[in-house]
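Take a look at the following structure, please.
Chains shown are a subset, placed as in the full complex.
Note that the chains are named A and B in the order they appear, and that numbering of residues resets to 1 at the start of each chain.
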């Protein structure tokens, strides 16, 4: 009844944003569209204020002076997110459902009616050459595709904060560790790779931070502590991934492949699974990440050979 | 399978407190009822202590001296709760199931057998005149009632900490933003309105605090960080509410309409929805609040006109 669920997000019937890159890059346009209305309503507020002498208090200058230790800790988390989130990407698995009228694959992926979303996940920028690390299970359909209809689109930001999206190719994958490497054409966009930490000296109780796209909500930050170490979680090939990091930071469907980060902003794991009711992908507070040391050992072989070390001949 | 669930609590078959106001106002009576028993048991403990020479250690005076930074941060959260929770109310939707024998509406609502609880939610005190802000979906049955059998009861505390409950009237509502304003007769009780913040300068990673009544458990505090900004969530009229705040603070069924608070104790949003399995209302760690700036623009019109600005003619 309760199973260890992988965290690829399957499209659901609820309304989600159609274009993640545009929505994250244009909060200002949203603010502007409400500008006129806001002014008009401010007038309304004034009218009401004179009508009711006891209106709710608004934040005073004193509040700005309360910048003590408590807020400094918050600042640390805010900056940690700002520093690390540009290295996290949003991955959409697409299936071509109509015969393309255009001969270009790239144009097919421009959010038109020729594709449907098969699932979503997260990933992170490995290096400046456009290599993206994610879970194997996020791109398993593309990896095992024989129809030629599977595609994978990555939404990312460059080092200057510009959002863009690219179709990605699979460079290599290892189901035994639930890892895959994608590559996107960066075309002059400078990327901001993650800073890698080590999972060797992690201790239960230290703070950790997950960034990813649960249910397609991009660049979501969730926080918690390291709950346990040396866990075993099932891998897509049916064997066990050992040494997994357990955390109570909320990890939900769609978080798969995103980074687990320590308080220095270093990646210590790849968010992979939650222990939950079958099929829901709803975080239980018992969540797992593949330790980064395993990733560091595996990814170079995936980049160079396309397969894990054990299969390199 | 997984849907964005609104967070009104529907009565469940588990045992809940019948009268929230009395239980919160009389913890002392519960302590007293155990007084005699406690003394008797203390004797028992002493007896056992002499029997076993190695009893568990009790907190020493040294513990009281450990008041360092770590505990100061805790103090901040404790005081934040104490300062803000008197502004949070518990809302019960009632339906009259029998013909009242009394002619007074008020007497009908005194927890007698004439009413059944249709759902519960949260709200917060907007001003000293007894205006309460909550989600529209918490009071939708009353708002659209044509039978005359729907009622709404609010449990609140005054500025001196005295608990009381009142039947509330709906002053105005806006399904497009999932907001409603209730009014209770304060009859000389001085209320403590919330302190409003702004949602303009919120940043991902800052701490936030939700106060509400999940599953009817009054004045529940849950904590987390701001997980994302500029989200879209569905409104009761089927359109999207834009600019929603995402948080990993646990928000469950019954939290709807309660405030999301920053570390200064200022309200930055109205807790409204969680992303979860349909029908459960169980928090997934992906939870949403309507930004307070939207509330500040909308509520004055609801108070004065009973409808949003766009419908004021």
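Quick note on the criterion: contacts are C-beta pairs under 8 Å (C-beta built on N, C-alpha and C of every residue); 3 or more make two chains touch, one makes a residue touch a chain.
Worth saying up front: this structure is predicted, and the values here are computed from it rather than measured.
Whole-complex tally (this structure file, single sequence, 2 chains shown): 3 copies.
Throughout what follows, only the chains that are shown with their structure count from here on.
In the Cα superposition of chain A onto chain B, the rotation angle, rounded to steps of 5, is 120 degrees.
Averaged Cα coordinates give chain A a centre that lies 31 Å from the centre of chain B.
Listed in rising order, the residues of chain A touching chain B in the complex are 12-17, 23-24, 27, 30, 37-38, 40-42, 44-45, 47-48, 51-52, 54-59, 63, 66, 69-71, 73-74, 77-82, 85, 214-215, 217-223, 249-253, 277, 279-283.
The residues of chain B lying in touch with chain A in their complex are 1-4, 69, 72-73, 76, 126-129, 193-198, 203-207, 224-232, 234, 240, 242-243, 246, 248, 263-264, 266, 275-277, 282, 284-286, 296-298, 300-301, 303-304, 309.
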